[in-house]
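For this depiction, one protein chain was excluded, whereas all remaining protein chains were kept in their positions.
Chain nomenclature is as follows: A and B, assigned in order of appearance, with residue numbering initiated at 1 for each chain independently.
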């Protein structure tokens, strides 16, 4: 109940209303869901995971195992919210989890009566007949905790803040604030992060500091001085992980309905003043509502003005509870102190406590303290090692970790003495160790009996410590029990690994800007607006957003370019310059074909290989002058080609004689293709003879466009007379306009990538990664010259002569023509061969279209022994259906190349 | 050497299939504590090349009867596995994979968008989805199982057959006599045997160096994480190449998920923020509603990655020493097959038909089995 006055953390003037399990309640600003429920006298706040036992609030912070809720507030929904760290808000709708219809009347409550049939790991020994899947759906529905809102989608995203400081103090309690003060007085920059609602830690509810000062006064004056010294103190900010090179990740909850702000802080020095967590005592029925941490009861009294009971029993193995007893006596409670508990009466709430002498003490609350476990999670994440201390009954930091200092109770420097009391044998009635996952000392004994003697096995077999509280209250009791039951010391038994995060952290804290289109931003063309105005439909190709088509009828778009002229934006094509006296030699080494013999003004097509021999990329190389080459590459390979050339330059050449420059983003390229392309370009008056003699296929020329440079290259991916026209990006729009204007007279079409793909397929031109895979060698494409003739070394050369590379049965690039009169083959259809009734794949279709030029379907593929199979009819299978196709030349149109050289 | 799934399964099949029960499993820590206990528990056989299909399908079939065989419930849940396709190009590759699987006799279906959204209704269908759903590759027999139970089930069954499982026993060196492996020296003394095998993911290169040879392996951290448990929201084992994330929901209710390798070669068994930022963002991009969830645990395993991402099973360059390594990110689903095939190799001295293509010699002959190269689908 709420006392008429008191509570340093609440503002009584501001009343808030909320609902729990459908019933309305009231609380104050500054309350948490937990304190408000305690104030309202709600005892059963949820049901346990497995046995559906009624459970009450245990703690007051991140260690809370029981008070887990689904909470909703105007568009905000959080499943499995911890009641002790969730601030109360007006209109908050709180629902207990794992209970139907509600926590107090859970219809699965009967399961507790069958507890002995469902001990730890029972599911490993049953549910096998007829099959696990027969049982699984019901078990899945029973498991899980809260429920997500299926309609929910993120509205706000987390900010990611990267920061540094001289000293980062984790924990704003007695020790942390002292450390911050000392460092700040020393002139160092200090940041303090603390998970609580306000800085102070225990000072917020204990009356004295560790050194005996008046806690409230000391805290106020210290915070004032820290503020004067410019120390940043961040509340509700949980340091949840320490990663490599002492990067500390902090999630700051600023506004309840927003995702946390993610701070990544790399301080020079980390000070861990993370305190300690009070442990439960292990006795039969120690999970009954009304049994709670003694420190937490004091916390609720001092911070929220809540008295958790009238007849209170305090059971403790240490002297930290003396102040608790006194405090409750002062507010009029009847307090009895005992050193241990034999059992508890009452089911939905504590009614009486049986002490070790069998005496029954009527009680409505039992406050326990089983000692303290230092919060060493972050220390261990930073690779710190622990040592067991019998005297402190705790694992404490052992050796120092570079850059990480542990102080105060986190280091085991407690203010109180502990008389350890561990389970020695399982009790007849169940005594809980892990409240949330329903693990009792009997389960630990069972695990030990079945030889799960490693703590890691204990954890995995019983699920001890794997619930959302991550074992903050249960781990030490669990391994102490295991130690006792297996006749080992606690030190020998050891702990499990402390894994990040220290407390569960919203997934939204990690995403930052990485959502929607920003998850992996597409690259965009300088001319996107112009293309859209021209009616382009965009698609993503190799990370670029490019015009897929301008005409809904792609066939007609392709045909108009084939018969007249088309304009295509080829800007994403890579343009990497290799400059220097050794440029030719470097490119010879880089490529499959030789480059250094190329004459300035000329262009050559070639492949590049991986060192394993497979085809990496293809493209043309232009020699700009004696010492300069322009390498064009696939749009998706630009970075890769650039890095690879750098690797070769720095590793195998004299880097002072070479320079690699990625000029891709500098130039916009529009390709004009089709029989009328020359006439169209002529009308632009570039002052250049575009005739076949002066400007033959596979050559390039510079000219002037609007007072600036324009580079024309006579290369073709369509099989028709084509000119690639490149201007600096600043002139892209003018060039586009000029070509469109001139094009109008020639009935030019804008050409999208889809139509171009048809044109190139008619010619049998490959697209790397589509018509080749990671196993395609150059000779599988029929390109054998360099392998057979070159005498110098090049990337991938040796791999062309492995056993596998020289195998007879290789998948080779080929054309496929339809012989059954049907439509195009499905891309991805496999060619099959039947051997003794069984089918075997002998390759697959990589590209397939209806060809408007030749008026029938065409296809390309990688087929075993395709060179030998030319003319053969093979079976093609797609999704179970089988068709026939003829292995034929890849080039289905103008095989002599007359149109190219027109 | 190695008390993980592969080592335990090998010992079990040595005893069961070959009547060899004088077998010791040496485990440095505790059984199942390496990658067996660190993976996301998916089992499937949706592979492209016949060699891979034979291996992983054999494994899946062994998994299908494992609970009953071991009398230990590994909770195999064949809830179906889905590789999501996010573009027309993805769909073409998906078709290539589905056809390959069907020709190789594996259950596979090419799902369209509607079918995908029927089995995974929470996928992002919003107008701003970076990776829209086009369809996917469905394998109905794929699923998940309880990873620890696989280790424990094999251990229990092997132990019943007379196998010795020695935990907290670290192999320090090999006993090499006359160029052949004759046993090992361990932190608990020498053990002699003329047949020694290593199934020590994350330590393969280190041990092979002690025996005097190197392997085509680079070790990386692979992270996995779980969310807090919630009531069922995801009923399939899902993989998306686009977002770089795979996910399933455990029977306990946790979303179990992971992504690509960390970028830095490592033996540290812990994760790194850049990779988990990317993986979690990928998950939220796929399932915006999961933004309500909190991350409960993150961890990492060390995966031994080969150049073709396929495993190495076979004799080592040292007679008497056998290899079962290089499983990369795909070792868990192959535990029964890995054990069966290694047992065959150790007992008979020669390859089982299925393990032959996975011999170390493929790196010399060039006959790599590169699934990513063929189908773009990772292990």
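What we mean here is this: contacts are C-beta pairs under 8 Å (C-beta built on N, C-alpha and C of every residue); 3 or more make two chains touch, one makes a residue touch a chain.
Rule of thumb we're sticking to: contacts and distances are computed from a predicted model.
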item	value
From "Dihydroorotase", "Formate hydrogenlyase subunit 4", "ABC transporter permease" or "Sarcosine oxidase subunit delta", the hidden chain's UniProt protein name	"Sarcosine oxidase subunit delta"
Omitted-chain contact residue, chosen from A:399, A:651, A:788 or A:896	A:651
Option from A:264, A:488 or A:523 whose C-beta touches the chain left out	A:264
Selected residue (touches chain absent from view) among A:356, A:803 or A:820	A:803
Candidate in contact with the missing chain, chosen from B:10, B:167 or B:272	B:272
Hidden partner chain, residues of chain B it touches	203, 205-206, 209, 214-219, 263-268, 272-274, 306-307, 363-365
Missing-chain contacts mapped onto chain A	243-245, 247, 264, 266, 383, 611-612, 643, 646-647, 650-652, 655, 793, 797-799, 801-803
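Going forward, only the chains that are shown with their structure count from here on.
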item	value
Approximate Å spacing (C-alpha centroids) for the pair chain A, chain B	20
Chain B-touching residues of chain A, taken from the complex the two chains share	77-80, 123-129, 131-133, 136, 139-141, 143-154, 241, 243-244, 247, 249, 259, 264, 381, 454, 456-457, 460-461, 463, 466, 468, 470, 497, 499-501, 504-508, 510-512, 514-520, 539-540, 612-614, 770, 773-775, 799, 802-805, 826-830, 832, 839-841, 844, 877-880
Of all residues in chain B, those that touch chain A in their complex	29-33, 37, 50, 67-68, 71-73, 75-79, 87-89, 91-100, 102-104, 110, 121-122, 126, 128-131, 146, 148-149, 152-153, 167, 227-233, 243, 251-253, 268, 270-273, 276-278, 280-285, 288-299, 307, 364-368, 370, 372-374
